[in-house]
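My questions all concern the structure below.
A single protein chain has been omitted from the complex, and every remaining protein chain is retained in its original position.
Up next is chain A:
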Amino acid sequence: MPPRSEGPEELPITADDDVVRVRQLVRTYAQQTKLSLVDQTKLVTAASELARNTLIYGGGGFARVEEVSDGRRAGVRASFHDEGPGIPDLTLALADGWSSGSGLGLGLSGAKRLVDQFDLDTEVGRGTVVTVTKWKR
(Lines give C-alpha, C1' and ligand atoms only; values in the text may rest on other atoms or scores of the structure.)
Protein backbone atom coordinates (compact mmCIF):
# COMPACT_ATOMS: atom_id res chain seq x y z
CA MET A 1 0.00 0.00 0.00
CA PRO A 2 1.35 3.46 -0.89
CA PRO A 3 2.36 5.83 1.91
CA ARG A 4 -0.44 7.74 3.54
CA SER A 5 -1.10 11.10 1.92
CA GLU A 6 -1.71 14.07 4.17
CA GLY A 7 -3.84 17.04 3.19
CA PRO A 8 -5.02 17.90 -0.31
CA GLU A 9 -2.93 16.76 -3.23
CA GLU A 10 -2.97 18.21 -6.73
CA LEU A 11 -2.17 16.61 -10.04
CA PRO A 12 -2.07 18.20 -13.47
CA ILE A 13 -4.31 16.80 -16.20
CA THR A 14 -2.70 17.40 -19.55
CA ALA A 15 -2.46 13.97 -21.16
CA ASP A 16 -4.11 10.57 -21.21
CA ASP A 17 -1.61 9.19 -18.68
CA ASP A 18 -2.61 11.89 -16.22
CA VAL A 19 -6.15 10.53 -16.14
CA VAL A 20 -4.70 7.21 -14.97
CA ARG A 21 -2.56 8.99 -12.37
CA VAL A 22 -5.54 10.94 -11.01
CA ARG A 23 -7.49 7.72 -10.82
CA GLN A 24 -4.72 6.04 -8.85
CA LEU A 25 -4.48 8.99 -6.47
CA VAL A 26 -8.22 8.95 -5.84
CA ARG A 27 -8.02 5.22 -5.26
CA THR A 28 -5.25 5.69 -2.70
CA TYR A 29 -7.36 8.22 -0.80
CA ALA A 30 -10.46 6.04 -1.02
CA GLN A 31 -8.56 3.08 0.40
CA GLN A 32 -7.06 5.25 3.14
CA THR A 33 -10.47 6.51 4.18
CA LYS A 34 -11.59 2.86 4.14
CA LEU A 35 -14.50 3.37 1.80
CA SER A 36 -16.18 0.09 0.91
CA LEU A 37 -15.00 -1.63 -2.25
CA VAL A 38 -18.16 -0.64 -4.09
CA ASP A 39 -17.79 3.00 -3.04
CA GLN A 40 -14.11 2.98 -3.93
CA THR A 41 -14.93 1.70 -7.39
CA LYS A 42 -17.73 4.23 -7.81
CA LEU A 43 -15.59 7.18 -6.76
CA VAL A 44 -12.65 6.08 -8.88
CA THR A 45 -14.92 5.63 -11.89
CA ALA A 46 -16.47 9.07 -11.35
CA ALA A 47 -12.98 10.57 -11.06
CA SER A 48 -12.00 8.83 -14.26
CA GLU A 49 -14.98 10.33 -16.11
CA LEU A 50 -14.43 13.82 -14.75
CA ALA A 51 -10.67 13.82 -15.31
CA ARG A 52 -11.25 12.77 -18.89
CA ASN A 53 -13.83 15.55 -19.31
CA THR A 54 -11.30 18.04 -17.96
CA LEU A 55 -8.81 16.79 -20.50
CA ILE A 56 -11.04 16.47 -23.55
CA TYR A 57 -13.61 19.22 -23.12
CA GLY A 58 -11.78 21.56 -20.76
CA GLY A 59 -8.52 21.41 -22.67
CA GLY A 60 -6.60 20.26 -19.60
CA GLY A 61 -6.40 21.48 -16.02
CA PHE A 62 -5.76 19.91 -12.67
CA ALA A 63 -7.36 17.70 -10.07
CA ARG A 64 -7.29 18.14 -6.30
CA VAL A 65 -7.97 15.25 -3.97
CA GLU A 66 -8.41 15.42 -0.20
CA GLU A 67 -9.78 13.63 2.80
CA VAL A 68 -12.72 15.46 4.37
CA SER A 69 -14.91 15.11 7.42
CA ASP A 70 -18.27 16.62 8.34
CA GLY A 71 -17.84 15.82 12.02
CA ARG A 72 -19.76 12.55 11.89
CA ARG A 73 -18.18 10.74 9.01
CA ALA A 74 -15.10 10.79 6.84
CA GLY A 75 -15.06 11.04 3.10
CA VAL A 76 -12.99 11.77 0.03
CA ARG A 77 -13.42 14.89 -2.03
CA ALA A 78 -12.05 15.35 -5.52
CA SER A 79 -12.31 18.47 -7.63
CA PHE A 80 -11.50 18.96 -11.28
CA HIS A 81 -10.52 22.38 -12.53
CA ASP A 82 -10.15 23.64 -16.07
CA GLU A 83 -10.08 26.98 -17.81
CA GLY A 84 -11.83 25.73 -20.90
CA PRO A 85 -14.89 26.99 -22.74
CA GLY A 86 -17.32 26.25 -19.89
CA ILE A 87 -20.68 24.53 -20.26
CA PRO A 88 -23.34 26.70 -21.95
CA ASP A 89 -26.33 24.41 -21.28
CA LEU A 90 -26.09 22.54 -17.99
CA THR A 91 -29.41 20.73 -18.34
CA LEU A 92 -28.33 19.34 -21.66
CA ALA A 93 -24.84 18.46 -20.42
CA LEU A 94 -26.33 16.53 -17.51
CA ALA A 95 -28.81 14.67 -19.70
CA ASP A 96 -28.12 10.99 -20.30
CA GLY A 97 -26.85 10.18 -23.73
CA TRP A 98 -26.02 13.69 -24.81
CA SER A 99 -22.43 14.42 -25.73
CA SER A 100 -20.80 17.34 -27.47
CA GLY A 101 -18.00 14.93 -28.35
CA SER A 102 -17.94 11.32 -29.45
CA GLY A 103 -18.48 9.63 -26.08
CA LEU A 104 -21.46 7.73 -24.78
CA GLY A 105 -22.80 10.91 -23.19
CA LEU A 106 -22.96 9.33 -19.76
CA GLY A 107 -19.79 10.69 -18.18
CA LEU A 108 -21.07 13.79 -16.41
CA SER A 109 -24.54 12.48 -15.56
CA GLY A 110 -23.12 9.09 -14.62
CA ALA A 111 -20.48 10.62 -12.38
CA LYS A 112 -23.21 12.54 -10.59
CA ARG A 113 -25.06 9.32 -9.84
CA LEU A 114 -21.89 7.62 -8.61
CA VAL A 115 -21.12 10.07 -5.80
CA ASP A 116 -22.90 11.46 -2.73
CA GLN A 117 -22.31 15.12 -3.44
CA PHE A 118 -21.87 16.77 -6.80
CA ASP A 119 -21.17 20.46 -7.38
CA LEU A 120 -20.69 22.01 -10.75
CA ASP A 121 -19.44 25.54 -11.15
CA THR A 122 -19.15 26.72 -14.72
CA GLU A 123 -19.03 29.95 -16.64
CA VAL A 124 -18.92 30.18 -20.41
CA GLY A 125 -15.47 31.32 -21.48
CA ARG A 126 -14.01 31.03 -18.00
CA GLY A 127 -13.88 27.34 -17.23
CA THR A 128 -15.43 24.64 -15.13
CA VAL A 129 -14.91 23.25 -11.65
CA VAL A 130 -16.59 19.97 -10.72
CA THR A 131 -16.37 18.85 -7.11
CA VAL A 132 -17.49 15.41 -5.99
CA THR A 133 -17.55 13.86 -2.53
CA LYS A 134 -18.09 10.30 -1.40
CA TRP A 135 -18.84 9.72 2.29
CA LYS A 136 -17.92 6.67 4.26
CA ARG A 137 -21.01 4.69 5.21
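Simple rule for what comes next: a residue touches a chain if its C-beta (ideal position, glycine included) is under 8 Å from a C-beta of that chain, and two chains touch if they have at least 3 such contacts; residues count from 1.
Everything below uses one rule, namely that contacts and distances are computed from a predicted model.
> I want to check something: the complex is missing a chain, and I'd like its UniProt protein name from "Phosphopantetheine attachment site", "Aspartyl/glutamyl-tRNA(Asn/Gln) amidotransferase subunit C", "Polyvinylalcohol dehydrogenase" or "Imidazole glycerol phosphate synthase subunit HisF".
"Polyvinylalcohol dehydrogenase"
> Looking beyond the chains shown, say which of A:40, A:54 or A:79 touches the absent one.
Checking the options A:40, A:54 or A:79, the one contacting the hidden chain is A:40.
> Among A:20, A:92 or A:124, which residue is in touch with the absent chain?
Checking each option in A:20, A:92 or A:124, the one touching the absent chain turns out to be A:20.
> Which one touches the absent chain: A:34, A:73 or A:113?
The one listed residue touching the chain not shown is A:113.
> Given the full complex, what residues of chain A touch the hidden partner chain?
16, 20, 23, 27, 37-38, 40-42, 44-45, 48-49, 52, 96, 103-104, 106-107, 109-111, 113-114
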